[in-house]
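In this view, the complex is presented without one of its protein chains, the others remaining in place.
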């Protein structure tokens, strides 16, 4: 089985980190290929960046499709252009927000999300409502850090994320925490230990859920919204 | 006041039609500029086309912004990339689905939507739910015609749209009908007479609502999700 | 075009203020007629007052109807008796709560409402849910002032409203604020400057939206809930 | 215990019928007083009629209040002016729609409602959503009869109601049926036998629930929306 | 009329307390029989305890059924196994959470719930959403006391419950409070006086509502989810 994990921004160090997380999660005999959406913005911070990455992301989906991908993971918590990816893919396509919150709903009755910038909070709230889990989501929180600060060695971002998770546990009464940025995936284990509640990394669970869907023989439905794009 | 109406696909005849509708609706002393997203797909039929048009649409928003637009109308019923447009615009930005269903909710207690292709139905259902009006929307229907068939002289598309509207009135018990494609705007008056219920053209009401927001002194909020995109 | 703005309470100074706001908003060649529901309570503070004003309000709607009104604005944030007004009106009828929150939803992803008395909070919460925008409404807040205190020269009510708006911005994380009383319409400009976020006056946007609906050729649907009242 | 059952329209024969139903339901030592809202429309068919009855209804509530009523039932399925009634009443106030659908939700997992005129359907749908039971309500149906036709001896209305109930059972798969008009209360027993599913009369259950609330020592909360109207 | 009130845990002192509350509430000529689910856990604190009590509870329902019960009250705020009870009962079956929150919704526009342990909070939140009243429920709160502490003479539990109710009134702005445990029923009167808002005991209102349903001639619908269990 071959899974392609696409970083929809153009920062290679994030792709590397994401690929490590996906490989660590992937099962025996699962090939993971990490891809970068070269030409996209360096980070996805808002709707504009989502649009600016989307065509590059779709190019990578097309590449994956023609190179034998069984499923595709889009490794950005805004779940950009997922519908479009599903139209041109044969196998399942999963965003890490969708995977993260659905995983949370399987092991806890409530969760909070900790993301990077405040401007991403309403975007994520909209996604959670779209996925039907707003009644379980206590709060979407921001650690007030730019996405790329997570890439800077020596920054205090991991402490800021940990502190915000702690506030989520203390103030929201949530039973689990979902990390709201692919760039946090290398911190998951440490954050879990610190928090004392399950901390969920979207890259990891999206990889495993994609593997699960492929292993179940499922592909993206092609008779409605996700049909192959119409020729003009 | 200057309003820019952007056709996010690349079909000039649709831009012309949309511009006519907007000009017919616009108030005294309102300048309407119709723009085409050259380079975009010839029609928007699904998520993939939405992505493929988005960067071109944003280029036109940027152009409008630097040429004195007070507000922007995005004339495609999928409301593509509205969030991104709002990030880079100063004034209000309105999609025609949002405008159409909110207008319907002001003059009726229920409505149905008649769009072109079946594949657009779940996309529109998702938008209506996002706008909070799913409890008033009886049904999203498709007349089973490609978008560009509306541009072909001599085709029977207007009859197909009228017949589907009639079914909406008869079977759904809806009190109004919203036209689910910008390419139907030239048919509005005729369809209204045929249907016997208010038939709402999104281009018309989006133009008027944009004019209304500007006239109310309102601009897009810049302190959260619609803040100016972050510099990288 | 003629728009009739009805103050459903009997306080003439409020009618004057509301009429000024509507005239300031109205477009070229739009005639605004302000009307007072003489015989109604001096202010609308709760359901009982809504009922006590309703027959007087409907009398004014009937008067407007027979005097060539193209649309009607009901200038009280409780949106009293809107359904009944729509039954006896031909053109569109808009309440200022409905107009205010729908305008907010077009320029922001979240909003809070600041009203006068605490007892109006659950009434407004119910309206917002009925309009389908509870998922965008962060909080309905009260400045803890009686409606008529807004009419007293030299009172500190404008400061109290400003302070509550500030708390909405700081504590709720809302992207816009809707003024929850027609009697605040003269403060809108000042409050907007103070708040640093869009502050929305329902009277202004209801006037403009009514103008927009009329300009779109739309009238109230007469085939269902808003049909002309049955003769007995 | 004294319960006052108010018919908010002015048709005495309906008051008589409603009073009979309430007396049949009332417990030992419960006094039932039926009251007619003289001056109100002869029937409540839409929002306009609701407004036209409301002041007369409130006058009767006030009369009940000063004559020792422990609770009040408003016997019209539109639940007109319930909030206002609750403001001026000390004890509980119940509308028959609220009582009917809440009773249905206690004995069945789904229900349909059969009312008189089509124009009442969206009004009732709005009420059911407000009461939070739209997920259990299969459909609101109309037997297409005017309210007062139920008062005409020899009319075929009881057959029309029975037939519509049968369609509800057959087509909606509902487990119970709620009668959507106070004027149907005398048919309940016969309709139940015909239908083979529980058929719920709002007058009966509102009377019993009001009795239950009083017997539980509960009164209308006076610290928020239902506080005594403000003096002007 | 005979009502059987079943305590689904095995603590006799709770049964005694519950029976006293039900008898105090019951009308003239209503026989109350209190039953204990011997063999069940001593208290119901979470899903596991719900399962462990369920078969014992059903045995008591069966016993009630064969001994002439007209309706059954399940006196635990988790509303355990209500669907199963309804399948084997002929008359109505009511849980005290369902009865409590529906009563609250009839006398107030908002309520909070005060229960015993934090672990019960998400369970009750789920029930309230299932009953469709989450839009009226301000907050489910825990007084952080084990259920059985309510049975210990001399404990400070009544003070803890009162203090939590006070916080509900002060912080949540709720108009009524529902007691979230059958073991609090003996405190209702005192708590109501202390709180200054209606305080609702589920045992009391469930008894009265059950009496109301029986008095309305209603039984559990047997044509769908609550049909008699299938023979194997």
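As written, the chain order gives the labels A, B, C, D and E, with residue 1 at the start of each chain.
Following the convention adopted for this analysis, contacts are C-beta pairs under 8 Å (C-beta built on N, C-alpha and C of every residue); 3 or more make two chains touch, one makes a residue touch a chain.
Quick caveat, the model's predicted, so the values are computed rather than measured.
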Going by the touch rule at the top, give the shown chains the omitted chain contacts. A, B, D, E
Missing-chain contact among A:118, A:146 or A:173 belongs to A:173
Among A:88, A:136, A:161 or A:191, which residue is in touch with the absent chain? A:136
Sole touch to the unshown chain from E:81, E:94, E:136 or E:165: residue E:81
Candidates A:44, A:61 or A:103 - the one touching the absent chain: A:103
In the full complex, which bits of subunit A touch the chain not displayed? Write them out. 25, 27-29, 86, 92, 94, 98, 102-103, 105-110, 131-136, 169, 173, 175-176, 189, 192, 196-198, 200-201, 204-205, 208-209, 211-213, 215-221, 223-226
On subunit E, what residues meet the omitted chain? 41-43, 45-52, 54-55, 58, 81, 83-84, 86-88, 117-119, 121-123, 126, 129-130, 146, 148, 224-227, 229-230, 232
Spell out, residue by residue, where the missing chain touches subunit B. 118, 121-122, 126, 129, 134
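Operating definition for what follows: only the chains that are shown with their structure count from here on.
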When every step has to jump to a touching chain, what is the lowest number of steps that links subunit A to subunit E? 1
Could you classify the subunit D-subunit E contact as same or different, where same means more than half of all interface residue numbers appear on both copies? same
By CA centroids, point me to the most central chain in this structure. C
How many Å are there between the centre of subunit C and the centre of subunit D, using C-alpha atoms for each centre? 31
Shared-interface residues of subunit D (touching two or more other chains) are 86, 118, 121-122, 126, 129, 134, 224-226
For this assembly, give the contact graph shape among line, ring, star, complete and other. other
Each pair of chains that touches is included here, namely A-B, A-C, A-E, B-C, B-D, C-D, C-E, D-E
